[in-house]
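Here the complex is missing a single protein chain, while all its other protein chains stay put.
Our next item is subunit A:
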């Protein structure tokens, strides 16, 4: 009983906290087998059922997984290995001051409804993301847009108020939809290689090949996403061939039955999901950098990761995962060192220790992690009071009201180190130098400058122990060996299905 409930709530929170993502995939996995059947339907098993079919209306990570790149396409695509490449934009130019972007649309693209893609659709789609009632989590990542002009049906000109080096990257999260389609919460009208066949809520979502697709058609006959609330039920479905692939294995105990079985392949992809012990940097005792460093040094992250995921997962020293362009290995900063932790605590005037409340989400792995943190910190005299809360309480208490001392939370997105440049974010890290670097990075004129500045910011937050980054989750795709060509990295939760072959 308990386990089922936890899985349910986990899925619910994942949709609430995940910055609804888009774009990526393609590359990665192996090439098709010789015996692949072009009409075979790929059965995909997932724990993330969409809330609805619109990513600007709170569809959640599930709809990104099912639709991004499969049903809808953007001007650009974020590939499975993290590169941004043109998709519906055939070409683009940027003015020397970095403020005016001109995009030329690809020829011969039609929506599933048959309508031709025009610049008006692009304008409509971007405005849909930025609209006041938009629930797109990417909304706040966009720079201020002064004007979107459509001089002719093939051309879109966007004028920004400030430079934004991430603008093109962020556009890969914008689905281009038909401007005449109306409400898209229960239907779709995209340009992708698949169109929606049916959606049985609580159960499955089927996609069939779009006959009018402008690009290379899918290498399979269609995809069915099967939704589960229980990880073991999902694993059983894979074991009985009811599904061919699991998009994100969340059950560490289940891995052995696939690793030792020649009928399955366990893929360790690149992950962007970080587990944080997030301090409230505004309030005592965590407004003191020494205390934060002491706590970081007192917890053996390696032992924690090993106990939860065995040989999977990666240690991180800061918010930047290895797949982000500005990654530096910072695991040596505030590394595990109990003596150092004690010394820092004494310096901070807490030689006798102190106690604090840790707001712990009630689903896996947080309760286990909280217990581990409690026992580690007890060794340096710190008492942890574990306060278990629901995802909804977390959102209200911690995220909105900032009424907490420390909390555990997973942060799923790539390139999200920039939150440390926002002093009003829930963890309240406020270093004007870092804020400035991150702001400058966004307005940088080259990616090299951007990378340079974000590296500086990243090192500074690590040295300030702005949060304690416990580990990077593994990103595990388990698939039948009959399958090839599937994405393994699942950047920002997408799952590009069009390259999958089933033998």
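Heads up, the rule we're going with is that contacts are C-beta pairs under 8 Å (C-beta built on N, C-alpha and C of every residue); 3 or more make two chains touch, one makes a residue touch a chain; residues count from 1.
The rule is simple: contacts and distances are computed from a predicted model.
A chain of the complex is left out here; the name its UniProt entry carries, from "Polyamine-transporting ATPase", "Glutathione transport system permease protein GsiD", "Probable tRNA sulfurtransferase" or "Peptide ABC transporter", is "Peptide ABC transporter". Interface note for the absent chain: among A:92, A:115, A:135 or A:327, the touching residue is A:135. For the chain missing from the display, the contacting residue among A:147, A:162, A:180 or A:203 is A:203, taking the whole complex into account.
Looking at A:77, A:106, A:226 or A:482, the residue that reaches the missing chain in the full complex is A:226. Residue positions on subunit A in contact with the hidden chain: 1, 4-5, 7-9, 12, 15-20, 51-52, 57-58, 132-135, 137, 139-141, 183, 185-186, 198, 200-204, 206, 224, 226-230, 232-234, 236-237, 239-240, 242, 390-393, 395-396, 399-400, in rising order.
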